[in-house]
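Here the complex is missing a single protein chain, while all its other protein chains stay put.
Chain lettering (A and B) follows the sequence in which the chains are written, and residue indices restart at 1 in each chain.
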Amino acid sequence: MSYIDVLREAKDQVTPGMSACQGCGGELILRKALQIAGENTIIGIPPGCMAGAGVVGWNYANGLKIPVHIPLLDNSAAFFSGLSQMYQRKGRKDTNIVVLAGDGATADCGFQSLSAAAERGEKLLYICYDNEGYMNTGYQRSSTTTKGSRTSTTPIGSVVKGKTQQQKYVPLIIAMHNVEFCATASPSNMADFVAKVQKGLAASKNGFAYLHVFSPCPTGWGYAPDQGIEVARRAVKANMFPLWEMDRGEFKLNDENRKPITIAEFVKGIGKFKALSDEDIAAIQAMVDHRFEMLKRLAGK
Amino acid sequence: MGTKKVLTGNYAAAEAAALCRPDLVAAYPITPQSSVVEHIAEMVNNGDLDAAMVQVESEHSAMSVVQGAAAGGGRVFTATSAQGLALMFEPYFRMSTLRLPMVMAIATREMTSPETVWSGQQDAISVRDAGWIQVFCESNQEIIDMVIQGYMIAEDQRVMIPVNVCYDGFYSSHLTEGIDLPTQEEVDQFLPPMAPDNHPVLDPNNPFALDPMTAGPLLMKYRKNHLEAMHRALDVIDEVDAKFAKAFGRSYGGAIEEYRCDDADIVLVTIGGMSGTGKDAVDIAREKGIKVGLIKLRFIRPFPAERIAKALSGKKAFCVIDRSVCFGWSQGPMYMETKAALADTDSKFCHFSAIGGLGGADISLQEMLDTIDYLEANKNEPGEKETRWFLKD
Partner (left out) sequence: MERQHVTPIGNDGMYVLDTASWRILRPVMDKSKCVECGMCLAYCPVGAIIGSADKKYTITYDYCKGCGVCAAECPRKAIDMKPEGGEK
């Protein structure tokens, strides 16, 4: 079955009308991931855009067709560790236990419980949709926000322009937890994304699986809503978001990206980068190049 | 009859939890609770306890893991103290407001600052408005019995509120006492396994949203239900106490214990381990002819206001001894609440707050005796006296 066949045939588990913005990367990731996971799935969606967009329900109405819980912003991996442990104990090991959390709930305040669940090898699939900020509360910076980005807590001021730090690279940190499966994915590379969700779900039956997904955000980042996939594609091509996977310790670059585009080309037309100086662009480029070289070495290239 | 053993309070809590056949235990070490977790881990690793043991990285995650397991239909247990309880406050509040039943032991400890690891009840007392049922124990036997009773109370359909079994750090947690440890058969007979439909369980076979976004008017209904269930718990506590007495031959009198109160003029109100010293002081004072009794606060959430008012009715004077403080009142919190319980009585008491035993300091027999003498001397002068601090110099 090709990935298109999978996406065409599998049932949508999400309410048809949710309040995610036009062209939201998170909505795309949620729908596709749950199509692949199917009905025998329990999902946790902590506070963030997806939870705020109504899929965790409202009063007596529901946003999903599968069981869902909105855990705390900082305890998703822990809560679903406990749930997964109960499913192992009940002998229902085929049920998918999935968390879909934003980068704030993953890289910042949820990082401690995530790291611990990964270290314990809890049997669940944790998907981070990384839109590089706290979009649901009005786009404040997070630790995964790219350097120089304009956010509501790193505004373009007359003295300081945007975020001054480089982003924290969470997926590689999680990979170093001896997890069953760890990968990055981008909605622009949908075949790769579908395959990794499938692998992640399978791996979650044996241990901890983690998927870090690039999630473009038209509202926060400032680009036209129809450009999300193109922005994601450019991020991959610029090595801003390299695609790799680590399957039981075997590290693999999914795309060696022999002809990368530059960071200057990546940031074009994206509002949050409009105040980047040449020095900023050079600094991001240097970080990205260094990181990609490191990933290549990990992959034995 | 069970087995006679000599156990610390922490081992008593661990043994009792194991007898309740938990599906999952998640905990993080903290003084003075650590040996609860250690002993449970020992039982699991030796194959004596069939439970999942999750070694988490913080108390926040301990409460979160047990919450997830409870939402998966499990009977769960954890234990903590002081800073750990403070760290877990976020999922702690949520456990009770999700109305998921469980038992958590708290080896009570003073809150930092100043830096301290020693006894005090400020930790558990500070979270008394987080929706849990809280019971304070005097002896290691009581710890065992209340852990077992705790599950029955928490899982009762009229209640559905998690239970804290609190006992004094070090004084109870680390000191040994002779206890009667019920057998597995006895506990199995008393406490049935949790029914599969005890509470909603996250399950693809019966999909629902657990805790969707909820608007104020509906949220208020949930809160009102919670408060009503708390109130109903007072009856359930008495029922379970009676049922337990029938099965094991031990009764604690329900939400409060009254000691030599019947003909008393003056009353000491105590909580936790200090009650033993208090009872000794009462006995000594009685020999001198002072008509003194003691009320031991056992359950403080729900607060047994009616029983306290009844027990104090006709008395002339009382003092509530707190092992914690009520910031903003210069008085102890249980004193504040006891006064609130008496708002509708006509009696004119001589009354005051006493605060002692903070940060591991002893509450001595002499301090209790002095307090009784003071009560006796002032019992005919109604009104509130100055707060008495059991300072050591």
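Heads up, the rule we're going with is that contacts are C-beta pairs under 8 Å (C-beta built on N, C-alpha and C of every residue); 3 or more make two chains touch, one makes a residue touch a chain.
Computed from a prediction, not measured in an experiment: that's the story for all the values here.
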Listed residues B:Thr176, B:Asn225 or B:Ser330, member touching the removed chain: B:Asn225
Residue in contact with the excluded chain [from B:Arg158, B:His231 or B:Lys348]: B:Arg158
Positions on subunit A contacted by the hidden chain, ascending: 3-4, 7-8, 12, 14-20, 22-25, 27-28, 31, 54-55, 57-67, 187, 190, 218, 224-230
Chain not shown, touching residues in subunit B: 97-99, 157-158, 160, 200, 206-212, 214, 222, 225-226, 229
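Convention: only the chains that are shown with their structure count from here on.
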Of subunit A, residues touching subunit B in the complex: 39-42, 51, 54, 56-59, 61-72, 74-75, 78-90, 95, 112-113, 115-116, 119-120
In the complex with subunit A, residue positions of subunit B that touch it: 23-24, 26, 52, 54-58, 60-61, 64-74, 76, 90-91, 94, 202-204, 206-215, 218
